[in-house]
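Quick one: the structure is below, and I'll ask about it shortly.
In this view, the complex is presented without one of its protein chains, the others remaining in place.
Moving on to chain A:
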Amino acid sequence: MTKKNVTRRGVLKSGAVAGTGLALPTIFTASSAAAFTNEPTGSSVTLGFNVPQTGPYADEGNDELLAQQLAVEHLNGEGDGGCLNTFSSKALQGNGILGKKVGFVTGDTQTKSDAARASAKSMIEKDGAIMINGGSSSGVAVAVQGLCQEAGVIFMAGLTHANDTTGKDKKANGFRHFFNAYMSGAALAPVLAAEMGKERRAYHLTADYNWGWTQEESIVASTEALGWETVNTVKTPLASTDFSSYIAPVLNSGADVLVLNHYGGNMVNSLTNAIQFGLLDKVANGKDFKIVVPLYSELMAAGAGENIKGVLGSMNWNWQLQDEGTKAFVKSFGEKYGKPPSNSAQTCYAQVLLYADACERAGTFNPCGVAEALEDFEFDGLGNGPTWYRGADHQCFKDVLVVRGNENPTNAYDTLEIVEITPRSQVEYDPEHPMFAGGELGKCNPGA
């Protein structure tokens, strides 16, 4: 069945084919003329919006997409201008970016690092996107941030809360406006102390992946600094949907606070289980039992419904804030889509405007120029009050909100009430803080 008649002619023929194949790649050594990746040459510029449209965070992703489209409208001078009117930097004219009309392409991250990178790559390689924005998970943010660094485009992170994004995985081409786990801990601790006292025993349930661990580490550190004791920390598999077996031991552990380091569907399920077990009606160590959810979002709150009443947590931003930037954004978002924006939508909206503004101020789309304009940029008027984009790790510093599930919501969007606005100074940290150490920004990469 196998033929093994090797002829001289056959060898020559195959040799020639193989030789051509091997020589082919040398044509790639020619360098290209552009100064940086995807330099916009026409009358328009393309932004890439890479958000989860399917999978566990699809709701967040679709909300982000709405906000991004709104931002593009405002940049092109359509609609009511939104935060362009309240933003402290006046470089943006409403005529696109640097006179070029803003267009965009969208992609689905599926909340998977691989899929997110594939989608971002296709935006960069096929559609010529000059900036990638969006995402609702830290794993995806870190993966896409690495890709943008290699490809030489700017990454404006969406919702990503793990310390690593601007910690050990920070990159010169990546920027984060959202807050992080450390800030959640720092903002929550004083409120917890005031509400629950300094002698509490905490039990942690933590989603068993990168974000869960950094969150747990941050909350444990800040609550222990208060004088709390950590009874136990239990990791739960990310794919769990039923947490009863994890909740039952909490009752007998001697703990009087349950901290749920869960997000999205995980959090909705674990909180619901905890309420079903009647934890909130229990009295342990002579104190009322309490539940804390360090990272909240409006969409999770809506998912958990009644169960979140009275449960404390932290947020990056909330539509009920009363500053001018927030009011302008909520007004134009609400008029267009008929609902208030979530905090993931707000962070994406702000990131798009910040990127556009940095291009205007730098006078170029070159990622190195844009990065320089963003580094140590102080601004106001995009919500959250005065904000500082720190140059050392590309993390934004602004006020952090401590919120509580509303006891008497008046409408479907009024599920959370703001307990305290923790000032920026209280959540700042050193770029070399042990929870963030180990990474290197590296040099900005313009590609090409």
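The working rule: contacts are C-beta pairs under 8 Å (C-beta built on N, C-alpha and C of every residue); 3 or more make two chains touch, one makes a residue touch a chain; residues count from 1.
FYI, contacts and distances are computed from a predicted model.
From the set "Glucose-6-phosphate 1-dehydrogenase", "Sigma-70 family RNA polymerase sigma factor", "Leucine/isoleucine/valine transporter permease subunit" or "Rod shape-determining protein MreD", the protein name that UniProt assigns to the chain left out of the figure is "Leucine/isoleucine/valine transporter permease subunit".
If you put the hidden chain back, the residue from A:G82, A:G139 or A:P446 that touches it is A:G139. Listed residues A:D108, A:E298, A:D357 or A:D399: the one in touch with the omitted chain is A:D108. Contact with the omitted chain, checked across A:E39, A:E60, A:D169 or A:E298, is made by A:D169. Although one chain is not displayed, its contacts with chain A can still be listed: residues 1-6, 10, 13-14, 17, 21-22, 24-25, 27-30, 32, 53-54, 58, 105-108, 112-115, 117-119, 121-122, 125-126, 137-139, 142-143, 146-147, 150-151, 164, 168-169, 208-211, 213, 235, 237-238, 438-440, 442.
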